[in-house]
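One chain of protein is taken out of this complex; the other chains stay put.
When the chains are written out, they are named A, B and C in that same order, and each has its own residue count from 1.
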Amino acid sequence: MGRRIYEHRAQYYETDQMGIIHHANYLHWFEEARIDLMDQMGMGYDVMEKQGIISPVLSVHCEYKSMVRFGETVQILVHLKEYNGIRMTMEYTVLDKESGQLRCVGESRHCFLTRDGKPVSLKRNYIEMDRAFREYTQQEESGI
Amino acid sequence: MGRRIYEHRAQYYETDQMGIIHHANYLHWFEEARIDLMDQMGMGYDVMEKQGIISPVLSVHCEYKSMVRFGETVQILVHLKEYNGIRMTMEYTVLDKESGQLRCVGESRHCFLTRDGKPVSLKRNYIEMDRAFREYTQQEESGI
Amino acid sequence: MGRRIYEHRAQYYETDQMGIIHHANYLHWFEEARIDLMDQMGMGYDVMEKQGIISPVLSVHCEYKSMVRFGETVQILVHLKEYNGIRMTMEYTVLDKESGQLRCVGESRHCFLTRDGKPVSLKRNYIEMDRAFREYTQQEESGI
Partner (left out) sequence: MGRRIYEHRAQYYETDQMGIIHHANYLHWFEEARIDLMDQMGMGYDVMEKQGIISPVLSVHCEYKSMVRFGETVQILVHLKEYNGIRMTMEYTVLDKESGQLRCVGESRHCFLTRDGKPVSLKRNYIEMDRAFREYTQQEESGI
């Protein structure tokens, strides 16, 4: 599914004095790709927030396989790995666009909260959002 | 007045591949120093926001005089240059702590808005805040 | 000249708790647009650095006209205002893509240095680069 590939061009301000992209920026890229995926699912992050739901990060993991340098374009393959109505797990694979070389693999887990920090069950209270997530997880599983 | 000197140690993640601190980070440092000054004035930024007031940046100017490198500590002298009840101007001088060498001079202008973006006159509606700013501006002028 | 318009989508990680894009990120956007312009001039920043030249920022100025929010796309019009063989000035205009509303105007000044910090005259020592900048400045002036 080409539409789940998100592209980012590595910026000068993302480099550090090692001459490579500073490792913290990959979390920004994961976020860009995740938000892009949710847009494509019809579940835009801005839409969610307007309905009073935020989706903070519970954990993040990142394995750096090879370095990204200024000016290179990376492709971020993002995948909704798990969703159970209360939490979700996203998986990321970062590739160099030109060579296809693996740059990084990662994962982030998220929950859903109200603006004042109370847990939200999308399954129970936001049925349309829940359906969008479920449909997408199934599509992923069936490899569509 | 020693208390208006704010110190920041230049971090690795603030460097870029030129081997120096990326220029955009100086705006972060100005903000750190400005917020520290407002704390000292008894007008903490968090206090302001709790009263429903935000203070967005109208303009910023920065002259880079010499480079800052990772691990160096800078001293930021911050000064409330102008305040008229509706707007304020802050001035910044960044020095290397060890050598005293001038790194940067800058300025930022700010207004006061309600959370939904309407201009606020501190002079008219937030008399205590207004007094804190005025007293501070006068202290500055009289060189106390 | 459409090719000098650079687009950036405002990211979640660029917001702050005011609910708008943090003002320091505009300097990142200026940099993205400047590097994109230099690419188009055939004077890519990576090419310059490989020839041993860096181009640090001497000063930056930014007037914030209206707020940018998460998810909005901005168009950055970048313009090589001045170039004299030793220094250059770039000018930026940031517009909301959808409404055309003015978000910000800015300017940055740059010099050219060797890796170890000595001033470089492109005019004298890097004739091809110098020609690229001059041609571009003239194009700009003649409004091509």
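Following the convention adopted for this analysis, contacts are C-beta pairs under 8 Å (C-beta built on N, C-alpha and C of every residue); 3 or more make two chains touch, one makes a residue touch a chain.
What you see is a predicted model, and the numbers here were worked out from it, not measured in a lab.
Asks: For the chain that does not appear here, which of the shown chains does it touch in the whole complex?
Replies: A, B, C
Asks: Have a look at A:I5, A:M41, A:I54 or A:L77 and name the one touching the chain we're not showing.
Replies: Of all options in A:I5, A:M41, A:I54 or A:L77, contact with the hidden chain holds for A:I54.
Asks: Among C:Y6, C:W29, C:F70 or C:Y83, single out the residue that touches the unshown chain.
Replies: C:F70
Asks: Spell out the interface residues on subunit B facing the chain that's missing from view.
Replies: 11-13, 27-28, 31-32, 35, 44-46, 70-71
Asks: Quickly run down the residues of subunit C that touch the omitted chain.
Replies: Its contact residues with the unshown chain are 12-13, 15-20, 22, 24, 70.
Asks: Which subunit A residues would touch the chain omitted from the figure, given the whole complex?
Replies: Subunit A touches the missing chain through residues 17-18, 20, 23-25, 27-28, 31, 49, 54, 56-64, 67, 117.
In this section, only the chains that are shown with their structure count from here on.
Asks: Does the subunit A and subunit C pair touch with the same residues on each side or with different residues, judged by whether over half of the numbers are shared?
Replies: Interface between subunit A and subunit C is built from largely the same residues.
Asks: Find the most central chain, measuring centrality by the gap between its CA centroid and the centroid of all protein CA atoms shown.
Replies: Smallest offset from the overall C-alpha mean is found for C.
Asks: Report, in whole Å, the distance between the mean C-alpha point of subunit A and the mean C-alpha point of subunit B.
Replies: So the centroids are 35 Å from each other.
Asks: What is the distance in Å between the mean C-alpha positions of subunit B and subunit C?
Replies: Roughly 25 Å separates the two chain centres.
Asks: Compute the distance, rounded to whole Å, between the mean C-alpha positions of subunit A and subunit C.
Replies: Each chain's C-alpha centroid was found; their separation is 29 Å.
Asks: If a residue has to touch 2 or more other chains to count, which residues of subunit A qualify?
Replies: 12-13, 70
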